[in-house]
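All protein chains but one are shown at their positions in the complex.
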Amino acid sequence: MDMLYYPGCTLKTSAKNLEASAIAIAEKLGYKLVEMDDWNCCGVVASLTSDDLMHHLASLRNLIRVEEQGQDKVLVLCDMCYNTLKQTDIRMKASQSDLDTLNSFMDEESDYKNTVKIMHFLEFLRDEVGFATLKKKVKKPLKGLRVMPYYGCMLLRPREVAIDDAEDPRILSDLIKALGAKVVDNPYKIECCGSYRTIDQKELTSRRAKSISSYASTHDADLIMLSCPLCQYNLDVRGKEAESMYDGYSQLPTLYFTQLIALALGLDVESLGLDSHAVDPAPILRKRGVID
Amino acid sequence: MTETDVECAKQDEPSQVTATVEIFIMGKRYDVPIGFTIMKAIEFAGYQYIRSCGCRAGFCGACATVYRKGQEQKLHFALACQCLVEEGMYLVQIPFVPANKALYDINDLAPEDNTILTIYPEIARCVSCNTCTKSCPQDIKVMMYIQNSLRGNIAKAAELSFDCIQCGLCAMRCPADIKHYHVSQLARRLRGKYIDPESKELNARLKELEEGKYMDEVDEMMSMDRDIILNLYKKRKIEAQGDLDEGADA
Partner (left out) sequence: MKIIDGYPDYMMESIKLVEQKREKNLKIDVPALTMEGREKVLKAYHPDFMDSTKREVKLGPNKGEMIYNGIVDLLESKSILDTKSVDLTKIHYDVDILIIGGGGAGTVAALFAHEVGGVPKDKILITTKLRHGDANSMMAQGGIQAADRPVDSPTIHYLDIYGGGHFTNKPELAKALAMDAPRIIKWHLDLGVMYDRMENGEFQELSGGGTSRNRMHSAKDYSGMELMRNIRDRARNLEIPVLEFCPIIELLLDDQGIVSGGIAFNMETDEYYVIRSKVTILATGGSGRLHLSNYPTTNHYGATGDGLVMAYHAGANLKDLDTIQIHPTGDAYPEAVVGILSTEKIRGLGAIPLNKDGDPFVFPLEPRDVESAAFIQECKKGKGLVTPTGMPGVWLDSPMIDIIHGKGTIETKLAGEYRKFKRFDIDMTKHPIFVYPTYHYQNGGVEINEKTETALPGLLAAGEVTGGVHGKNRLMGNSLLDYNVFGRRAGLHAAEYIKTRNVGKLSLKHIDDYNKKLDELNIKSDIKAPILLPEYRGKEVLARALDIL
């Protein structure tokens, strides 16, 4: 079955492995992820920080593309894009006058009709595929692997866009269990990773990565599992940089949920981009027998 | 001046003005002939161009023009040499676009995901308002090539922007201060230099020339008597007529 998805710019640049692994696992689960035509940037979080209606143009234009392509649902892989698109969706559904304003500004486009359902890929796996189904397809259970789930902000805040309980999310834990791994629960899972401060305050972001990863290490986690490309960048790249700031500190590897699913489904390891991480996950995966 | 035998009119002087339309050039009213381009109408009205006029054929981007008609709300964009005057147009041409170009040496770059973003970081400010696309007199999907540049799809950005004549209207209209036409110039150069494939035939020919091949052949031809070379010329095999199917004459 074909499922339309919106990739977002990050998946085409620094998170190619998120996209590749998502496409691979979807295929294994019987779905073909089809990249939508002529998409543009989601508009990023600019739409969160102010009430400037114009910042919703980018999002809305993508939703119009989905309608044009004859679809009523679009999957999103990047948390930031998901959050941005969803915010626009909610606002357009809540305010016809805002929608009218944007529709009339975009006189070169057909009007948006408010028909598109936006779904994060995680939601899709939970609600449409089902973790139980997923569990049945697991070829190589991740037995013995201790995984700390990390949500960050974009999947859960603000509450209206949350794909799970914003205070006590379980979706990642449930997924980890379905893959046969051990969950290392933690109080940092909904903390901010430092987000865009990674550009102007690298050290602050490195310190945050260190706190999150240190908790995991002291609770014997092997690695951190997450879904957001920006969180991944900060925990991985800035976390690695923290190693030179603190004597003897060692950052845990960070993997996308899609990569772990792919490993459990027995997909080709080469295609998962495991070599593109700053903190190499291969040694611990090898140690736990997940890869050869 | 000498009269010549060919009695065709110069292209820019109408033999007779039949009907006119009323236009406003920078606010001043003039009656100009129907069927004239904006460019020729402005000249007819008595202006001699120094700026805002180049190739007069839609290739150079010198004559970017903005106009409204009557009480219309909408601003229109055109090339003065490619757009006919209409009743009630009020218009101005853009003599220069202050859009600073980044300096780079193409030889020091690589066609990577973030190459364009590094040189033109302002493309990340795009809010997808699409005003650039709406301002383009060439009907280029300007916003889409900026979006492709943003996500590192250099080949696509180059392809989408290929027909750009660098008039600069996009850059003048962008609320995010992006200099689109400079961005796409970089995308096309990256593609032409690094992404498009090598020509093996060209490289082989260059090697031959380096080794001095063909020098004697051409020198010999240069010293031939006219009758001999004329005969050689007449006997050429013409590829487009299928003459080569029986074997080349080289």
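The chains carry the letters A and B, assigned in the order they are written, with residues numbered from 1 in each.
Everything below uses one rule, namely that a residue touches a chain if its C-beta (ideal position, glycine included) is under 8 Å from a C-beta of that chain, and two chains touch if they have at least 3 such contacts.
Because the structure is a prediction, the values reported are computed rather than measured.
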(message) Just to confirm, in the complete assembly, which displayed chains does the hidden chain contact?
(response) B
(message) Just to verify: which one of B:Met26, B:Leu75 or B:Leu209 makes contact with the chain not shown?
(response) B:Leu209
(request) Could you list which residues of chain B touch the chain missing from the display? (result) 1-16, 18-19, 33-37, 40, 43-51, 53-57, 59-60, 62, 81-84, 101, 103-107, 158, 162-163, 165-166, 185, 188-194, 196-206, 209, 214-215, 217-219, 221-222, 226, 229-230, 232-233, 236-240, 244, 248-250
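Just so we're on the same page, only the chains that are shown with their structure count from here on.
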(request) Give every residue of chain A touching chain B within the complex, in rising order. (result) 9, 12-14, 38-41, 43, 46, 54-55, 57-58, 61, 105-106, 108-109
(message) Under the definition above, what is the set of chain B residues touching chain A in their complex?
(response) 113-114, 126-130, 133-134, 143-144, 147, 150-153
